[in-house]
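Got a structure for you, written out below as structure tokens; questions coming shortly.
All protein chains but one are shown in place.
What follows is subunit A.
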Amino acid sequence: MALLEVENLQTHFRAADGINRAVDGLNFHVNARETVAIVGESGCGKSVTAMSILRLIPEPPGKIAGAIRFDGRDLLTLSDREMRAIRGNEISMIFQEPMTSLNPVLTVGKQIGETLRLHQGMSSNQAEARAVEMLKLVGIPEPERRVREYPHQLSGGMRQRVMIAIALACNPKLLIADEPTTALDVTIQAQILDLMRDLKNTVGAAIVIITHDLGVVAEVAERVIVMYAGRKVEEAAVEKLFRNPRHPYTQGLLGSMPKLGSSLSGEETRLQEIPGLVPSLKRKIDGCVFASRCSYATDLCRTISPALEEKAEGHIAACHYAIKEAVAA
């Protein structure tokens, strides 16, 4: 059984002019100790998916439906109290903005210690001692001094390390990282990714990493889910997806990624773009969600929504025209 099974997840927001279907019928699973990336452009529903798993979506205006089974329990049926016991303990989360995600008026030690006191019943002294250990673990020098400092005394990279320390303090089974490196310098990004990978093995957590950066995906993920307009359009192991993307949207994403040194070797340096915009999520879309931007789209695409099909072994895509290889039965 998978650690996390998301079934027909629908996270909708009621707005003044209709219902915004931010996530519309999403299915995926994450195995224990696995790293899964969810990619897609802004507004595709990837962050909402992450927030839905922890039920951090304000309801109303939001509404989460479907099933999110974690360790066999459907999180959507738990009481608020039961949900709080899971947050920060069994499932924890790292956010995009290390500059603003830490509380500016509490010391680093207090913020790391909070989860320990909440979930493991530690005393303040025990929690602080453990906070120092956690800071050491995430590679912050002079942890005894830093533990008494406030977030504004730390750099962006250090703050994200502190966020990781908070997230991993209770040895969670699942870590959700929502764009954990987007706001950081490139050199720091690599450090943070390395740290996450190392600690994942130490702690034994599964990771769901949400990103729009395919470089990050290639670096850390084992399996990739591509989302578009609130739906999954493709899913495959990372090598398969990069080598042989089936969905035109994934192909577009990969084509829009700059290649290092391409101008030196005299290649065409112009990046491919995906024309057009993400369709409004407020209107019900009959055909393929990507049809309006797809250069291969036909009348079939515009009228009938393509089902997610296994196009090759372990490679799923939702496209009428994606080449289907013989799948071993």
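Here, a contact is a pair of C-beta atoms (placed from the backbone, for glycine too) under 8 Å apart; a residue touches a chain by one contact, two chains touch by 3 or more; residues count from 1.
Just so we're on the same page, contacts and distances are computed from a predicted model.
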Legend entry - Listed names "Pyruvate dehydrogenase E1 component subunit alpha", "ABC transporter permease", "ATP synthase epsilon chain" or "NADH-quinone oxidoreductase subunit N", with the criterion being the UniProt name of the chain not displayed: "ABC transporter permease"
Legend entry - Option touching the unshown chain, where A:Arg69, A:Arg87 or A:Arg146 are the choices: A:Arg87
Inset, instruction - From the listed residues A:Ala22, A:Ala37 or A:Leu54, report the one that touches the chain absent from this view. - result: A:Leu54
Legend entry - Options A:Ile19, A:Ala32, A:Leu76 or A:Leu118, residue touching the unrepresented chain: A:Leu118
Inset, instruction - Would you indicate which residue among A:Asn8, A:Thr100 or A:Ser280 is in contact with the undisplayed chain? - result: A:Thr100
Legend entry - Footprint left on subunit A by the chain that the document does not show: 54, 56, 84-89, 92-93, 95, 97, 100-106, 114-115, 118-119, 150, 152, 163, 166
